[in-house]
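For this view, one protein chain was removed and the others were kept in their places.
Residue numbering begins at 1 within each chain, and the chains themselves are lettered A, B and C in the order written.
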Amino acid sequence: MSAVTASPPELSPARLVDMLRMMMRIREFDQRALELYREGVMRGTTHPYIGMEAVAVGACATLRPGDRITSTHRGHGHCLAKGGDPRLMMAELLGRAAGYCKGKGGSMHIADVDAGILGANGIVGGGIGLATGAALASKLAGRDEVAVCFFGDGALNQGIFHEAANLAAIWRLPVIYVCENNQYAMSARADRFTSVPDPAVRADAYGFPGGSCDGMDALAVYSAVGAAVARARAGEGPSLVVCVTYRYLGHHVGDPLNYRDKAEVEAWRAKDPIERLRAALIERRALTAADADAARADVEREIADAVAFAKASPEPDLATLTEDVYA
Amino acid sequence: MSAVTASPPELSPARLVDMLRMMMRIREFDQRALELYREGVMRGTTHPYIGMEAVAVGACATLRPGDRITSTHRGHGHCLAKGGDPRLMMAELLGRAAGYCKGKGGSMHIADVDAGILGANGIVGGGIGLATGAALASKLAGRDEVAVCFFGDGALNQGIFHEAANLAAIWRLPVIYVCENNQYAMSARADRFTSVPDPAVRADAYGFPGGSCDGMDALAVYSAVGAAVARARAGEGPSLVVCVTYRYLGHHVGDPLNYRDKAEVEAWRAKDPIERLRAALIERRALTAADADAARADVEREIADAVAFAKASPEPDLATLTEDVYA
Amino acid sequence: MSAVETQQAPAGTRVLTYAEALNEALREEMRRDPRVFVMGEDVAVWGGGGVFGVTKGLVEEFGPERIRDTPISEEAIAALAVGAAMAGARPVAEFMYADFMTLAMEPIVNQAAKIRYMFGGKARVPAVFRAQEGAGRGNAAQHSQSLEAWFCHIPGLKVVTPSTPADAKGLLISAIRDDNPVVFLEHKMLYNTKGPVPAGDHTVPLGVAERKRDGRHITVVGVHTMVLKALQAADRLAAEGIELEVIDPRTLVPFDLDMVVASVRKTGRLIVTHEAYERCGVGAEVIAQVVATAFDALDAPPVRLCGANVPVPYSGALEAAALPQVDGIVAAARQLMA
Partner (left out) sequence: MSAVETQQAPAGTRVLTYAEALNEALREEMRRDPRVFVMGEDVAVWGGGGVFGVTKGLVEEFGPERIRDTPISEEAIAALAVGAAMAGARPVAEFMYADFMTLAMEPIVNQAAKIRYMFGGKARVPAVFRAQEGAGRGNAAQHSQSLEAWFCHIPGLKVVTPSTPADAKGLLISAIRDDNPVVFLEHKMLYNTKGPVPAGDHTVPLGVAERKRDGRHITVVGVHTMVLKALQAADRLAAEGIELEVIDPRTLVPFDLDMVVASVRKTGRLIVTHEAYERCGVGAEVIAQVVATAFDALDAPPVRLCGANVPVPYSGALEAAALPQVDGIVAAARQLMA
């Protein structure tokens, strides 16, 4: 097992601050989503990304606008980090006409194909083949775009990973498999349900680089994914980057959470990715504590605004029921 | 990547001669099947095992009657080696009432569940999950049976391999994945379509032993699979054994064979597994050349007999069309 | 449903939820037959057993060997079940949502359904493939499908769709005891519905429908939730003098055509209603069979009230519009009697 090591471009202070702000935005978004769910104004369910913000933000910071991502059921963070509009997302959570999907998709199907967001996905592993196919399209068209595929430790055991990884390897496709190892797939502990202690070794089975990084550290993610992106863009093929992280909250709002103990959660919370980047930026003098607080306040306003936008949007017209089944 | 190394029980001269005879039987069977196909008395197609006899025979020599195998589209060899009756097999090839499947299955669906033969399979990779499930049943019932799963280099890229191998690993199931790397999956060269030079490394992704052996040498197969069987029977879990071999003839009778050259075929034919075991046994004095010739003549008679049996069997009664859909 | 909820349990029964009834079936069969085991995602640990509570408490009684949490590997779950069944076990494989069975069609359809026939009757595949289907919770297009028609299309499978707790228990026990592969489809909106459930060895044979309500005017064949909605429609229509005869086929394969035809011969009118997409759904099959058998008895063309031919939308208003509702049954019935 060998990770890619080339380092991606140095991040400017302004970009770093943007990343911190984005992590705050994601957390705030998901916190409000939970509240809306508990208020009863949201249907289905919502899978909070809280605790994992460094992964989406670190990974997406390596991308260009023309690059693509595929996301998961736990997709709000990926979507925001790749440039999704929180207002259209929030409206979608409320099933409104102004939502990204005109109310037809909900949390698990938010997408913005023009922004390179090929969608959240209700199928565990569902995005793996899509990202690989998008990478194939880029390669066929001679465009130097890459595709980043976010997926969980649970998705790693789906057959599609094996098939897609083998294909990406033999075809040297510009795809980066970013495995968010948040330790659990619902109640299934990664260390019991995946047959190897470090899932990154699975890359060896396909002959491409694989490595793990600290998924609670946006800069570590940025480096690891950035190196893989550079490799992919240079035509050298796929990589697997395992980001070791944790979901602070339940799998979704209905999680009984009887499969892990509080001490474990606390230990991970102590490594909070937002606090960590904030502290690092303050140390580097990229930011003052007051700036950080102001950023948080901005983000809160922004998300409150998104909620207001969502609530003001009308319900979809019933006539839309049969629209957009076919192009 | 590390293969299992414990060695299986020494084979008696009588057993070795049986193995040679079985290899001859398989070859003779498949040669006659091809002739029958060309005569026009057989439908569908037939996938000859010729050249690969050492794999089925070496592997099945490690098994007990209560053990199980799953086979492939290229299944006649596995079936005979595990104790299938050539008369019932031949009758099945001709679609007759006396066939294993009463004429309903044909070459790709011959099975003898009571003999532990869970069937040839028309789906590439179709047997992988079945063997793993059979191993699970043995484990659950507390029986020390094992399951040997034969599958091709092509099948190795199916998602089911990944899923089943991971499960077998975490559940320590008594299953042995015997990959018959005969260099091709139809026209697809293993070295181009599988992303790693030695498919045995894929075992590392699941944390169980994997190794390659000379699939043209029945004794090498016997040792490699035997060690894995011993491990499985001892409750230590699955293994992957890659048997490096070759199919002498086309994928099936209709193969245009435009994807490989004669020299390659000749080089492999020079390692013929039957000649090799025959020579080894003569050298060990387990057999004389005359014995070997007599064995071949026996086998020819046996298969001629099977053909006669098959031809004498009636066509299935049309009333059976709707029988046996449900138990 | 409130009528059922408040109802007294007849002798020998208790009022249980549909989920509890399924749980009881699993528990009793696992006690009775050591070959039975359960595997699926989050069936053991999560919340003490199952996302919908169907396997609740089972791991405590039977241990993690027989109540097996699996990784997320639907194809393997199905394929292992087939292999285990061929090797003498009686697996009950669970798929968290029927939508995920799209990943498991190969082993179910090419292997389980065909093995016995392909092998000339010399094998059995006594596996149950459980899943829940249906819409109603805003789970959107990939978590709301009703795919029973696919399975009904495939010879060699039996297909079961209970609508009440009692049937849930009785049919699941029968499915486990059956020597064939059975696709056992529950409905997510039914898990919390309540009804009287016989204690002990209660079986409902596969292939026998139940007349849930007698009526003279229109035969309504419903699947899952649509049985309950049809009964509600019948209540409303009774006031207008329109009598619905409501039939729950309970198993779609085998299908109790006799009971449906006998009813249609009496009523002369037929409504078939299910949540699954209308096109190529089971409703078409029921109509084709009734028309072939009792064309002369029909006073009006049979009517389908089914899921719209659209992916199930998320929004509550759209989702409701995509599904057949009580109002729609009432309206269709009035129209048929007009």
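One rule holds for everything that comes next: contacts are C-beta pairs under 8 Å (C-beta built on N, C-alpha and C of every residue); 3 or more make two chains touch, one makes a residue touch a chain.
As the structure is a computational prediction, the values presented were derived from the model and not from experiment.
Participant: Decide which residue listed in C:Thr102, C:Thr203 or C:Gln325 touches the omitted chain of the complex.
Facilitator: Answer from the full complex: C:Thr102 touches the omitted chain.
Participant: Check the options C:Leu16, C:Ile287 or C:Ile329 and report the residue that touches the missing chain.
Facilitator: Answer from the full complex: C:Ile287 touches the omitted chain.
Participant: Which of these, C:Val54, C:Ile72 or C:Ala113, touches the one chain of the complex that we don't see?
Facilitator: Once the missing chain is taken into account, the touching residue is C:Ala113.
Participant: For the chain not shown, which residue from A:Ala267, A:Ala304 or A:Val325 touches it across the whole complex?
Facilitator: With A:Ala267, A:Ala304 or A:Val325 as choices, the missing chain is touched by A:Val325.
Participant: Among A:Thr132, A:Asn157, A:Gln183 or A:Ser313, choose the residue that contacts the chain missing from this document, as touch is defined above.
Facilitator: Answering carefully, the residue with contact to the hidden chain is A:Thr132.
Participant: Residues of chain B in contact with the chain that isn't shown?
Facilitator: Touch set of chain B with respect to the missing chain: 43-45, 92, 95-96, 101, 103-106, 108-109, 121-126, 154-155, 157-159, 185-188, 193-194, 256, 258-259, 315-316, 318, 320-322, 325.
Participant: In the complete complex, the non-displayed chain touches which residues of chain C?
Facilitator: 75, 99, 102-103, 105-106, 109-110, 113-114, 117-118, 140-142, 147, 149-150, 152-156, 253, 276-277, 279-285, 287-288, 291-292, 295, 298, 300-304, 308-311, 313
Participant: What chain A residues would touch the chain not displayed?
Facilitator: These residues of chain A touch the chain that is not shown: 68, 70, 99-105, 109, 111-114, 118-119, 121-123, 126, 128-138, 140-141, 147, 159-160, 163-164, 166-167, 170-171, 323-327.
We take it that only the chains that are shown with their structure count from here on.
Participant: Which chain lies the greatest distance away from chain B when centres are computed from Cα atoms alone?
Facilitator: The chain lying farthest from chain B is A.
Participant: Between chain A and chain C, what is the separation of their C-alpha centroids in Å?
Facilitator: 36
Participant: At what distance in angstrom does the C-alpha mean of chain C lie from that of chain B?
Facilitator: Whole-Å distance between the two chain centres: 41.
Participant: From the C-alpha centre of chain A to that of chain B, how far is it in Å?
Facilitator: Using C-alpha averages as centres, the distance is 45 Å.
Participant: What residues in chain A touch two or more of the other chains?
Facilitator: Where chain A meets two or more other chains at a single residue, that happens at 157-159, 193-194.
Participant: If you look at chain C, which of its residues touch at least two other chains?
Facilitator: Where chain C meets two or more other chains at a single residue, that happens at 70-71, 73, 75-76.
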